[in-house]
Structures are given as C-alpha cells and as structure tokens.
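One structure coming up, written as structure tokens, with questions to follow.
Yeah, one chain of the complex is gone here, protein chain that is, but the others are all in their spots.
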Amino acid sequence: MSIWEYANPKKFMETSSIALPWAAAGALLCLLVGLVWGFFFTPDDYKQGSTVKIIYLHVPSALMAINAWLMMLVASLIWLVRRHHVSALAAKAAGPVGLTFTLVALVTGAVWGQPMWGTWWAWDPRLTSFLILALFYLGYIALWQAIENPDTAADLTSVLCIVGSVFAVLSRYAVNFWNQGLHQGASLSLDKEENVADVFYFPLLVCIGGFVLLFLTLVLLRTRTEIRVRRVQALLARERMA
Amino acid sequence: MIALLLRDLRLALRAGGGFGLGLAFFLLVAVLVPLGVGPEPATLARIAPGILWVGALLACLLSLDRIFALDHEDGSLDLLATAPIPLEGVVAVKAAAHWIVTGLPLTLVSPLLGLLMNLPPDGYPLLLASLAIGTPALSVIGTFGAALTVGLKRGGLLLSLLVLPLYVPTLVFGAEAVRRGAAGMDVATPFLLLGGITAGVAALLPFASAAAVRINLR
C-alpha cells in the first residue's frame, strides 16, 4: 500500500467518489459556520468599524491562492518525474480554482481599501504581487487551453509552472524593493503581538478550514471531470479506428 | 555554435522585418507617449526611465515568435535537435542572436530617445548600462516563452501573456536603477540585482527552454 496507488485513474475515481461528498459537506459546514459567525456575531473593530468582517473572506482566499499554486507545482513535479496522468490533470483542475481565489482576494482587498486607505487600489507590494500572481494563473490556464495534444500540454504547463514559481518568488522580492507598502503584516503569525485578537481569530480559523475544504472539493470534482473527458476522448479515438 | 550564431544573424538581417520593426516600435513609443501625456518637460523626465524600459520590453516581445517559428516551419529545428551540439546550446545561441538583433540596437539608440523624453543628464549612462545588462535577460526569458509556443498556430498573443509576467523582475530593477540614478540616489543595489537576474536566467533558463523544445518536437 503506497500513496502512488491513487495515481491509477480507476482507483482515484473510486476513492474520490467516497471522499468528495465528505469534503463538500465539510466545506459547506465550515464556510457556513465561519462566515455566519464572522458576519453576525463578532464585534466591530475600534479602528476599522464593520469592515473588519471582510477579513473572513480576504485572508483565507489569499492564503489558498498561494497554496493552490504550490499544489500545482507539486503536482507538476510529480507528473514530470513519475508520469502519473491524474497528477497532471489535478494541476490542470486547480488552475481556475486558484485564479478565482486570487480574484476574491483582490476584490475584497480593494473593497476594504476604499474606506480604509481612501483608495480602491494602491501599488503596494502585496497587492501588486497578487496581480502578478493572477497573470501567472491566466498564462498557465491559457497554455492548457491552447495545446491540443494532452501529454504535450501537461509537459509544457508543468515546465511553465516550475519556471513561473521561481519568477513569482523573484517578482515578490522585486516589488518589495520597488515600493514600501501600506499593507499590514502577517495576521496569522504565531507571534501574539502581531496577531489579530482572539474574537476575530477563531471564526477566521474556521473560515480558513472552509476554504481549504472548498479547494479540495473543487479540485477533486474538476479532476474527476478531466479524467472523464480523457476517457471520452480515448473511446472516441478507438471508435474512429474501428 | 558560432556557425549557428552567424547563420541566425544572417537570416535575421536578410528577412529584415524583425530587425527594423523592433527599433521602429521603440521609437514610436517614445513619440506617442509625450503626445498622450503632454509636453511638460518635468513630467516627461519623471516617467522617462519607466517608459523607455517598457518600450524596450514591448519591442523585444514583438520579435519573439520569430525565434523558432521559421526554423520550425522548414524543419531545420528538427535537424538542430539531432545535431551534435546539445539543444541547450542551440537555444542559448538563438537567445544570443535575438539579443544582438533586438536588444543591442535598442540599447544603442536609447540615449537618443532619452533626449526626446527629456531624461536628466545623469540618467543617460545609467539608462545605457541598465539596458545593456537587462535586455539579455529579456531575450533569454523570451526564448523560453517562444519554446513553449513553438508548435502553436496562433501563439502570438499567448506568448505575450506567458512572457510578460516573467519580465516583471527585470523591468522593476532595470527601471528602478535609472530612476534612482536620475534622482541622484545610490544605484549599486538595483544594478547588482539586475545583473544577478541576467546571469541566473542565462545560466538556467536554456535548460527549461531546451526541454520545452524537445517536448514540442516529440
């Protein structure tokens, strides 16, 4: 028994069909509890007023936007090294999900920035690097769309993902160097001083759990779709041959 | 490899297009921006480094799809892939040829355009130096983008989408070097970082580009 057994598409379909409802239910539950708790039952911040409630969407989506790229990187490496098709398809499935999370983080950030910083958009390092991250996602998705041969597409997007990761990190430091930011520091560091207060912290944790499960659900769902697409193509090809 | 470099250069010169086109585009940017922004010298001087860098970057982007496209069409890319020199070397030579045809002339005419953009006098040597150090990175990164899209019919727009985010660090450090220099600040840090990017990219990216070409030829 090893983890690579799940690289078999059939095994993956069996396992994921059991896991998917649980992940979906968990995501729904966590998001419902976390967002309702955050929206209705937390006090306003003395400085930010009620806009502090946006944190329950902003922080988890930003966190998962970066983690989604990391997951794509790992899946791409697995595809390049071990040639497991499920891995490549999972990376493909994660792309649009990551892009959406990035957009959510950008939109919520802009809406929060308007009353707090007096502007929808500032060329702050964190904001700018998120915009660049969105561009990386767009390029990655577009490359998947453009190439017809599935194996070539998987190979090339994997190479792009790896090179892109290096450049994404580089860009992060470049924009840091380029402009000092308005954005506050880490809201989740273990350092108590920097952290947000407990009243906001616990619902935030629930929301983060919800976003993680939502990501898992969507990736499983979309990977299953991709596997089915691949099977339809294979069957149709066989039909044409016969 | 030198023979290959000479061949690429000769082809680029004879085909004409890419060579003059990039330069003409660069010139157009430098003419159009003042028309759009307004003629006040102070404003132009402030945005000159950024505009010139963005112009150079876009001009470079224009000719990227030609790096592999012609060789792919007539099959000489397949021959190069099976040639005794490693494909990584071929890719590096292609990037070098692209730089000599676009990056180098851009660098050389940039002071002239700096004049049009009313760049402060201190900025000229820095502009020249930062473009000379930075444009090779643009060519090498661009070659990687071109390698990813070799086999595609309509790769042009996709190529821009793939390459532009990768250009961000080079652009930031390049323009920052000139801006800081024009403002009389210390320029060693951006220059070192820019040089670091160019060196690192030139050393490592040809491997990724060669891998992409191999995948596309498979």
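Should a chain be cited, it is by its letter among A and B, assigned in written order, with residues numbered from 1 in that chain.
Please note the rule applied: contacts are C-beta pairs under 8 Å (C-beta built on N, C-alpha and C of every residue); 3 or more make two chains touch, one makes a residue touch a chain.
Basically, contacts and distances are computed from a predicted model.
Participant: For the chain not present in this complex, what protein name does its UniProt entry give, out of "ABC transporter ATP-binding protein", "Electron transfer flavoprotein subunit beta", "Cytochrome c-type biogenesis protein CcmF" or "Heme exporter protein D"?
Facilitator: So, among "ABC transporter ATP-binding protein", "Electron transfer flavoprotein subunit beta", "Cytochrome c-type biogenesis protein CcmF" or "Heme exporter protein D", the name matching the hidden chain's UniProt entry is "Heme exporter protein D".
Participant: Of the chains that are displayed, which are in contact with the missing one across the whole complex?
Facilitator: Contacts of the unshown chain, counting the full complex: A.
Participant: Out of A:Trp79, A:Trp112, A:Tyr140 or A:Phe167, which residue would touch the omitted chain in the full complex?
Facilitator: Of the listed residues, the one touching the omitted chain is A:Trp112.
Participant: Just to verify: which one of A:Ser50, A:Thr119 or A:Gln145 makes contact with the chain not shown?
Facilitator: Counting the whole complex, the residue in contact with the absent chain is A:Ser50.
Participant: Which positions on subunit A touch the chain that was left off?
Facilitator: Counting over the whole complex, subunit A touches the hidden chain at residues 10, 13, 35, 39-40, 44, 49-51, 53-54, 57-58, 61, 96-97, 100, 103-104, 107-108, 111-112, 114-115, 214, 218, 221-222, 224-225, 228-229, 231-232, 235-236, 238-239.
FYI, only the chains that are shown with their structure count from here on.
Participant: Counting in whole Å, what is the centre-to-centre distance of subunit A and subunit B, each centre being its mean C-alpha position?
Facilitator: The answer is 32 Å.
Participant: Quick one: in the complex, what on subunit A touches subunit B?
Facilitator: Interface residues on the subunit A side: 132, 135-136, 138-139, 142-143, 146-147, 152, 155-156, 159-160, 162-164, 167-168, 170-171, 173-175, 177-178.
Participant: If we count contacts the way the header does, which residues on subunit B are in touch with subunit A in the complex?
Facilitator: 144, 148-149, 151-152, 155, 158, 161-162, 164-166, 168-169, 172-173, 176, 189-190, 193, 197, 205, 208, 211-212, 215-216, 218
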